[in-house]
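Let's turn to chain A:
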Amino acid sequence: MVETPLILQTVDLTKHFGMIKAAERISVEVNQGELVGIVGANGSGKTTFLNLITGYLKPERGRILLMGRDTTGLPPRTITRLGVARSFQVPQLYRHMRVLESVLLSLAAESGNGGSFWQPLFKESRRAEALETLKRFGLSAYAHRPTSELPEGGRKLLDIALSFALKPKLLLMDEPTSGVSIEDKFEVMDTLVKVLQESNVTTIFVEHDMEVVQRYGWRVLVFDEGQVIADGKPDNVLADPEVRKTVLGRV
Partner candidate 1 sequence: MPKINLLPGLFLSILAVGTWLGAMVLPVNAAPPGAPAELKVAFVDFLSGPAAIFGTSGRYATEWLVDKWNKEGGIKGVPLKLVILDEAGTPAKNVTEFRRLVMEEKVNVVLGFTSSANALAIAPVAEELKTLTLIHVAGTNRLTEDHKLHYTFRTSNHQAADSVLLARYVLKLKPNLKSIAGANEDYAWGRDSWEAFMGAIKTLQPGVEVKAELWTKIQAGEYSAEISKLLAARADVVHSSFWGGGLVTFIKQALPRGLFKQSLVALSTGAQVDQFVGKDMPDGVVLCPRATGAYFLDPEPEKDPLQKEFVEGYHKKVGRYPDYVSYRGYQAIGGMKAAYEKAIAQTGRWPTTEEVIKAFKGLTWRVPGGDIHMRAEDHQAIHDGLVGITKMSKKYGFALMEKRERFPGEQIMPPVGMKTPDWVKTLKK
Partner candidate 2 sequence: MRPNLRVVSIVSALLILVPLAMPSWVVFILTKALFTFIAVLGVALLLRGGQLTFGHALFFATGTYTVGFSVKWFGFRDALLLVPMGALTGLIMAALVGLIMARYRGVFFAMLNLAFSMILYAILLKFYWVTGGTDGISVGTATFLGFPLRAGTYPFYYLTLVIAGLITYVVYRFLASPLGYFLRAIADNEIRIEYSGESVRRVIYLTYILAGGLGGVSGVLAAFTVGHVVPEDAFWFQSGQFVFIALLGGFEGILGSLMGAVAFEFIQTYSSKYFPYAWQLTLGGIMLFIILFRPGGLWAIYESLVSRFSSKAEGSTHG
């Protein structure tokens, strides 16, 4: 099979919630290795877009192709297994579990070992890998602490680390810096981008913070009322006063 550089393609993706147009004929293409930022005001359909791609929502119309395969209508679990992972605006963690255990679970799931009920979770090789992952995300100090004891920035990083541990080809991040203090957010993004670049993971991240998108995105999509109103290099797109108005106007 020929490896296509196209990793994600959506065609006319449409989803309405009653009167609200959460997605309106979205057609987007993302290539292997890209780092794409998505901006837009609250309620412009950014998160809905991620929910559609990962199967949490089913589109009313349109198609989704991941690595050349039609995944429209598949559940999140199946899409995850195809190599698409995501993180969440509000970190989705196992609150009664330790940090290391959480990562081990992602690794076990990735290795297809998640359903085993006889092999222990704490295999030596897996444990080493989990510790290495935590180290890359700067969370080593918390490895043996319950996830509930993590500070907010740490929660965000762990949430992304859990997705990253699935070794995805495409990673979708929903507002990686929301809830992170202004002083910390560039540090968090530096850590993230470094890890992702090292592993050559194609990444789409949703942000309401234009500064972050401008600094880290290679390419930016601007959402408004469920539509993509601009697509291009951050420096060009975000300079557009119309774009600035729609993104900032209603915040």
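In the analysis below, a residue touches a chain if its C-beta (ideal position, glycine included) is under 8 Å from a C-beta of that chain, and two chains touch if they have at least 3 such contacts; residues count from 1.
Candidate selection criterion: all candidates are chains of the complex that A comes from, given by their letters.
Quick caveat, the model's predicted, so the values are computed rather than measured.
Participant: Out of the listed chains 1 or 2, which is the one touching chain A within the complex?
Facilitator: 2
Participant: What does chain A use to touch candidate 2 in their complex?
Facilitator: These residues of chain A touch candidate 2: 54, 75-78, 80-81, 85-86, 88, 92-97, 101, 104-106, 108-110, 113-122, 162-163, 166.
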